[in-house]
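First the structure, which I've put down as structure tokens, then a few questions once you've had a look.
With one protein chain held back, the other chains of the complex are shown just where they sit.
Per-chain residue numbering starts at 1, and chain names A, B and C are given in the order in which the chains are listed.
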Amino acid sequence: MIPRYARPDMVAIWEPATKFRIWYEIEAHACDAMADLGVIPRANADAVWKAKDVEFDVARIDEIEAVTKHDVIAFLTHLAEHIGSEDARFVHQGMTSSDVLDTTLNIQLVRAADILLADLDGLLAALKRRAMEHKDTVRIGRSHGIHAEPTTMGLTFARFYAEMDRNRNRLETARYEIATGAISGAVGTFANIDPRVEEHVCEKLGLRPEPISTQVIPRDRHAMFFATLGVIASSIENIATEIRHMQRTEVLEAEEFFSAGQKGSSAMPHKRNPVLTENLTGLARLVRSSVTPALENVALWHERDISHSSVERGIAPDATIHLDFALARLTGVVDKLVIYPETMLANLHKFRGLVMSQRVLLALTQAGTSREDAYRLVQRNAMKVWEEGKDFREELLADEEVRAALSEDEINEKFDLGYHTKHVDTIFARVFGTD
Amino acid sequence: MIPRYARPDMVAIWEPATKFRIWYEIEAHACDAMADLGVIPRANADAVWKAKDVEFDVARIDEIEAVTKHDVIAFLTHLAEHIGSEDARFVHQGMTSSDVLDTTLNIQLVRAADILLADLDGLLAALKRRAMEHKDTVRIGRSHGIHAEPTTMGLTFARFYAEMDRNRNRLETARYEIATGAISGAVGTFANIDPRVEEHVCEKLGLRPEPISTQVIPRDRHAMFFATLGVIASSIENIATEIRHMQRTEVLEAEEFFSAGQKGSSAMPHKRNPVLTENLTGLARLVRSSVTPALENVALWHERDISHSSVERGIAPDATIHLDFALARLTGVVDKLVIYPETMLANLHKFRGLVMSQRVLLALTQAGTSREDAYRLVQRNAMKVWEEGKDFREELLADEEVRAALSEDEINEKFDLGYHTKHVDTIFARVFGTD
Amino acid sequence: MIPRYARPDMVAIWEPATKFRIWYEIEAHACDAMADLGVIPRANADAVWKAKDVEFDVARIDEIEAVTKHDVIAFLTHLAEHIGSEDARFVHQGMTSSDVLDTTLNIQLVRAADILLADLDGLLAALKRRAMEHKDTVRIGRSHGIHAEPTTMGLTFARFYAEMDRNRNRLETARYEIATGAISGAVGTFANIDPRVEEHVCEKLGLRPEPISTQVIPRDRHAMFFATLGVIASSIENIATEIRHMQRTEVLEAEEFFSAGQKGSSAMPHKRNPVLTENLTGLARLVRSSVTPALENVALWHERDISHSSVERGIAPDATIHLDFALARLTGVVDKLVIYPETMLANLHKFRGLVMSQRVLLALTQAGTSREDAYRLVQRNAMKVWEEGKDFREELLADEEVRAALSEDEINEKFDLGYHTKHVDTIFARVFGTD
Partner (left out) sequence: MIPRYARPDMVAIWEPATKFRIWYEIEAHACDAMADLGVIPRANADAVWKAKDVEFDVARIDEIEAVTKHDVIAFLTHLAEHIGSEDARFVHQGMTSSDVLDTTLNIQLVRAADILLADLDGLLAALKRRAMEHKDTVRIGRSHGIHAEPTTMGLTFARFYAEMDRNRNRLETARYEIATGAISGAVGTFANIDPRVEEHVCEKLGLRPEPISTQVIPRDRHAMFFATLGVIASSIENIATEIRHMQRTEVLEAEEFFSAGQKGSSAMPHKRNPVLTENLTGLARLVRSSVTPALENVALWHERDISHSSVERGIAPDATIHLDFALARLTGVVDKLVIYPETMLANLHKFRGLVMSQRVLLALTQAGTSREDAYRLVQRNAMKVWEEGKDFREELLADEEVRAALSEDEINEKFDLGYHTKHVDTIFARVFGTD
């Protein structure tokens, strides 16, 4: 985890104190369930709750672990220091460490997903606001980096909205998938613990019981979770790439907000660099790098091996923390993006009408010209614009063969920008609904 | 695509003939919609259907493409050779090549998903059958490759069933996600084509209209699709790894079916190698390798760049074809897996009762022994089994300190295998439902 | 392997006929060595060479394999059909299939590396030629997509040359690493075959004996090989990205060569899209996708498992064939790239002198102005250029505070482009040497 790309709420989820708190709750709820089932005395279960408001001493637990070399035993020993070893004797009974560890990891991932969902909501709101604001701001659409046909800046924001909305759905699904817990014992048979303990703990902690676990919760769930984060990261890169392109000197249709104090470059004061979106591009690579190890974690040996653990100690905090930061940063970028509609128009007209060639081609075809002839006619006039800087409309008007097929009005009509924006409302209704 | 890991139905989806057939249907349906909207003459739309039963000549289209260097134009030229260039003049009107290409790709992915879903159904049926068959076949559960507690072979199959069932759900979602089409023109504005054409074509072809496209359908959809295939592949590796472990000489709890003619190794006739599951392990790596490029494909420049295309020409057929093959192969392996219950029992008893130590530990604690003392008592008897080959139960019975806490009956009861299988029905009901 | 991204020489390496030919040579040389050692009769070794000019019948071998389910046995059976089963009886004696398969794979990779090295030579020649041609063609250097300071097109080509030259060295190293063979028997102990057989075969086939093998040649060698291909692919993406940027409409400093017959887009005849470099970007992703599975192939079980095999059946031909194609395509692109020096100058002057701000800043500092003051002075004049379209030099000349530090001549000198190109020769000498 890179501290400069981290925000406190997400970081808190992965702190030892949070982990121990969740461990405690699992153990306490499990004791409750066992007491209800008559497996352990009610009094002992109640006693565990004495530690309800304790902030566990992470340093002390580490100290014990240095001796026992086992984290859960260290925690249980420390818990006993709080509630008394007599009262503590039934804690964790019939359970295996992974019951606690795996259920905890999933709770952390669920909480992380909740933050990420809120992040996405913030980003969606920003994208929607900017989409509405620039619904009719015309700019040139580009394929292959080459001018194609006019579109609007609002459509650009709207498609990022739609993409991030899909990501929100995906993350909801991933959150649902990961929201399971397991208290099923050493190999998942419930040999030493009643399945109803699992049901009770899961219910209390907002999880579903894992239908069938081994010593661990199956890692295909986690693989899907991180794969989903990887897709979201790739969408962040998609938006970042668009903005980086818009800000490049020759395009300059938009700029990241540039605060007064910011020096840009140590030597070139005029440079306003899209450093936030470049940074997001890199963060996307980082988040994405968690996908492959998560996939490699699925195939564990028999009822479990612990190879997944070190991987998850890395990718679980890293991917969620960096993605949280990236979504928040992107939201700020989108929210404050400085947009230059005049430059958009100037860019659109750079090749004096040439972007309308598709319409002219179509008009010629519709007027009865063969596809091949229409292509030839458009091409020959287009080349004059391209090579000699002529105006496309004027060339067409002066081309007798074109004029034999199309009237002056018909030609002029082809250069109306409104033609290209007439379905923007339809598309917006598809994306944002109608209300 | 590696021919030896390919099956004809999936291969057929990716053949040029299939592609051209879908292109044709898109164009023909688009003409219908345009005729309905009065954009083109009805007669021309009808004329396109004259080619309904034509098998397009792939070689001829390639020949034309060699000249035009444009695949869709080549196809349209060839189509005109069938229906006449006069009748063909309105075909593709207002559309852009990607309208056809991207909609086609999604149709192919949807069809591929349908085959994969059927594959998963087959695998699920095999896993369920074997789970039921071996519901009560006791074997030792292992964590870290080390004997832990008894479980059953049926539970092993059942957890693979549950995992593959989750994969089925994921693939359903991925299929739904990818089932969109776009007929929206050069930059997605519908400038030259009515959105109702897109709606008609999609409806006819079993797709939903892409709410907002650019020149292309957004690639986050495809990224999610391939990420899902990557998770399924990882689950295949998971099952394959289990079987490879079971077949290794020292374990030998199961073997891949060994046909009579198979020679195994050129020099060691007695060797029965788990080559199918080893092969599946490799295929899983191959399928998984499509995930990262699919994620890298999401960030296209502006309204599109074509960098994704060469990637998809590789990964779309490769990942679906190899996954189809792998699922079918795995189904065969599961279906015919030779299982040795006697060896399972022999392995379970390898360390003469030691696997019951968890139960004894628990019993001691419940009988009032402190956690630390119980641990010490179990450990000292366990060590005699481990180091001197003693019988764990006999040692416990002879240990006075143990006997002070537990009676002979109580100790004997700890070695009852039924104790470990008592919740198998509960777990099976969770996985397979109750009927 | 995607046929359209394949060239015949590289494809030939991976054809069954080539493989069988190499198998034959390994077996024949091994027989020679065994005869020299007196292990088999000289006559039998000689007899094997009777098949020296035979083109093995791939279909026949496949037919036999369908029965034996073992490829090497199938080949040996077929070989016996040529030289007679009596003479063939000592062929492969004491060897294991992997002796043949692994040595063959390495020979194929060595041959593939030789083609790729030749490809790199071609690319280096093209890069060098274009570097020399445009050594002094001034263009603006950009960081963050933003104009920074002048550089030359020749330097751009020179740095790609230097990068590809490093790649050539890396590939030489990778080729050396992979040029080993193993004829060491079932677990690498030479139990049934003398190490001198391995030495002889390797010497005849241009390989070094693998110092210690198991049943297979260790896969870290292959991992390094594919990782190297991945780095080369990434460099291809680097060059492709530069060209795609140069060709985008607003920049237009260069264009991929556009042949007469090429139609560009089905609807926009004026569009010249950088489709080759976009394609190369995608191919880079594809080649790179072989790296992770190659790394996953390293950890085989004990003396071998066969999981690597299916992976290599995919990535070995795919990565080498696509990389060969990509290098050749890139060479063509570089060779024929249409460069527009006038546009380069026009772009450089887009912000009327602003790109010289770094020099002015430095001059002010050297003239005794504090870093902070110099920064402020440059910034305030730069903003007028940026926001009001003023000319930077004129603003500086009119700024009294600036003029207090710098004379007119001193200011004018800062706008001399020669200042920025004065070390081009030095850099070229570093890259290309001095001759």
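Just so it is clear, a residue touches a chain if its C-beta (ideal position, glycine included) is under 8 Å from a C-beta of that chain, and two chains touch if they have at least 3 such contacts.
Everything quoted here is computed from the prediction, not taken from an experiment.
Of the candidate positions C:221, C:336, C:380 or C:403, contact with the unshown chain belongs to C:221. Among A:18, A:173, A:279 or A:426, only A:279 touches the chain left out of the display. Of the candidate positions A:292, A:358 or A:381, contact with the unshown chain belongs to A:292. When the omitted chain is restored, the residue from C:231, C:254 or C:406 that touches it is C:231. Although one chain is not drawn, its touching partners on subunit B can still be listed: residues 140, 142-149, 244-245, 247-251, 263, 265, 267-275, 278, 292, 296, 347, 350-351, 354, 357-358, 361-362, 375, 378-379, 382-383, 385-386. Hidden from this view is one chain, which touches subunit A at 1-2, 4-5, 67-70, 72-73, 76, 92, 96-97, 186, 244, 259, 261-268, 273, 275, 278-279, 281-283, 285-286, 288-290, 292-293, 296-297, 301, 305-311, 313-315, 318, 322. One chain is missing from the display, and on subunit C it is touched by residues 85, 89-90, 93-94, 141-145, 148-151, 155, 158-159, 162-163, 166-167, 170, 173, 177, 185-192, 195, 209, 211-215, 218-221, 223-224, 227-228, 230-231, 233-235, 237-238, 240-242, 245, 281, 284, 288, 291-292, 295-296, 298-306, 358-359, 362, 365-366, 370-371, 419-424, 426-427, 430-431.
As a convention for this text, only the chains that are shown with their structure count from here on.
Between the CA-based centres of subunit A and subunit C the separation comes to 33 Å, rounded to the whole angstrom.
Averaging C-alpha coordinates per chain places the centre of subunit A 24 Å away from that of subunit B.
Across the assembly, subunit A contributes 142-145, 148-149, 245, 292, 296, 358, 362 as residues in contact with two or more other chains.
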